[in-house]
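Before any comments, here is the structure.
Missing here: one protein chain of the complex. Every other protein chain is in place.
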Amino acid sequence: MVTARSPIYSALSLVGVLAVTAVFYLMLSAPFLAVLQVLVYAGAIMVLFIFVIMLLSLRTEEGGEVMGLPTGARRVVAVVFSLLLLGQLAYLGATLVLSGRSGGGPPGEILGTPVALGTQLFQRYLVPFQMTGILLLVAIVGAVAITRRHGRRGLEGTMAGEED
Amino acid sequence: MSVDFFIEAVVKCLVVFLVLLTAVAYLVFIERRVLAHIQSRIGPNRVGPQGLFQPAADALKLMTKETVIPEAADRILFLVAPVVSLVPALLTFAVIPVGATVDLFGREVALRITDINVALLFLLALSSIGVYGIFLGGWSSNNKYALLGGIRSSAQMISYELSMGMSVIGVIMLAGSFSLVDIVNAQSTVPFIVYQPLGFVLFSIAAMAEINRTPFDLPEAEPELVAGYHTEYSGMRFAMYFLGEYANLITVCAIGTVLFLGGWLVPWPSPAWMAPLWMVGKMGILIFLAIWTRGTLPRFRFDQLMTFGWKVMLPAALVNIFLTAVVMAFLN
Partner (left out) sequence: MAVPLELYQVLAGVLFSIGVLGVLFRRNLLVIFMSVELMLNAANLSLIAFSRGLGSVDGQVIVFFVLAVAAAEVAVGLAIIIDLFRKEGTVDVNSVNLLRG
């Protein structure tokens, strides 16, 4: 995704990653979250991303060069992170191989059923749940407020049209 | 996982796949005849007795047409987009049950491919994925009419997805589960349409908007935007979009039957193998309603459509949830 030449390909690769991650959630006994991931993340958030890319008509990176090779401080940070990445892989892989464990077996029953999650959300985590609702409302209002032109024109005038 | 289980699953998938494709092909034909009668004409009746071989003729024509790919189009996406539109429509039938269990060859065979405990959410997720086929087709054609049609279609679909999801929350509350088998079994006394009339109406309207059918099919209407997102498509790929749309119609009517009309259950005792027939009968009623609507109502203008979806359907769905919750709290 980070090396694709066109932002649309990046977005579609990210959708692929989200779909595969959803399958991982299924394997980790979280079926509710797996389906929610596809519904919300891959099905709505990425659609929004791709809309924006299309509306701004960004087919290829302007200026030819996709990756701005970092200079100065950014180069140092980039090198450090690359080393961290390689180090992570090496260390974790090594401990895994050396310890020889095979991890927990499949769980006796599915942990993340809608009932289980719903119970927690409405009992223990009720306040965060309601606050998330308010947060989403704030985000919607904010997004509309930021993109609202003073001349009462919507986004390029082609989408939702005028309010009456 | 024994070999038996595997064979059973593969056979079921094949059966569903073949039945579905045939049903979709004949649905196109049925719609043309019914629409014709609504419009005081006859419709295709020349190919075979009463025109029953028309779908075969159509299929042959579409398959032998040359596939034209515009030169400046994005090749990979152009070829993949129709598939992305068709596959979710077919995939929904993996969780839709058409009957209880039946004794076949000495085994208890459940008349569904599978049943997951989040089946209803799975259906909503699949319709979210179906949106990709539409606007990717529009964008990859490199044609501004197609792009505009694609974006309008998908904006319409995601707006009504919300109402569709919320209109079924009442059903989920009544049944207490996301699993479609549980929902059908919860309707053994009374179908949910009696308890959720508003929910049913909202679901029907949202479903018609979701699958881009009249009266919500402005993005594909011929006088507008040439042909919308599938302007540049021809031959087999166009057939895939076309099939996808009608498969979606069957899917949505099947979901409506399962959620509101009681699936395969009937108030009189009936043998287990007849269950799919009852289900198809009920689906037939809903499909007829859809075709009738198409023949009768004019289309919505795009901004009227969006206004309706956000300002009327969404509050109505919320009111429905609220009322259901209040009534359930008082009666339980």
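Order of writing sets the labels: A and B. Residues in every chain begin at 1.
Throughout what follows, contacts are C-beta pairs under 8 Å (C-beta built on N, C-alpha and C of every residue); 3 or more make two chains touch, one makes a residue touch a chain.
Remember, it's a predicted structure, so these values are computed and weren't measured experimentally.
S.K.: Going by the touch rule at the top, give the shown chains the omitted chain contacts.
M.R.: Across the whole assembly, the hidden chain touches A.
S.K.: Against the chain that's been left off, what residues of chain A make contact? List them.
M.R.: Residue positions of chain A that touch the missing chain: 1-2, 7, 10-11, 14, 17-18, 21, 24-25, 27-30, 32-33, 36-37, 40-41, 44-45, 48-49, 52-53, 55-56, 58, 61-63, 65-70, 74, 77-78, 81-82, 84-85, 88-89, 92-93, 95-96, 101-107, 111-112, 116-117, 120-121, 125, 128, 132, 135-136, 138-140, 142-144, 146-147, 155.
The definition used in the following text is that only the chains that are shown with their structure count from here on.
S.K.: On a C-alpha centroid basis, what's the spacing between chain A and chain B, in Å?
M.R.: Here chain A and chain B have centroids separated by 28 Å.
S.K.: Write out the stretch or stretches of chain A touching chain B in their complex.
M.R.: Contact set of chain A toward chain B: 8, 15, 31-32, 35-36, 38-39, 42-44, 47, 50-51, 54-55, 110, 113-114, 158-164.
S.K.: Which residues of chain B touch chain A in the complex?
M.R.: Per the stated touch rule, the residues are 77, 116-118, 121-122, 124-125, 128-129, 131-132, 135, 139, 147-148, 151-152, 154-155, 158, 178, 302-303, 306-307.
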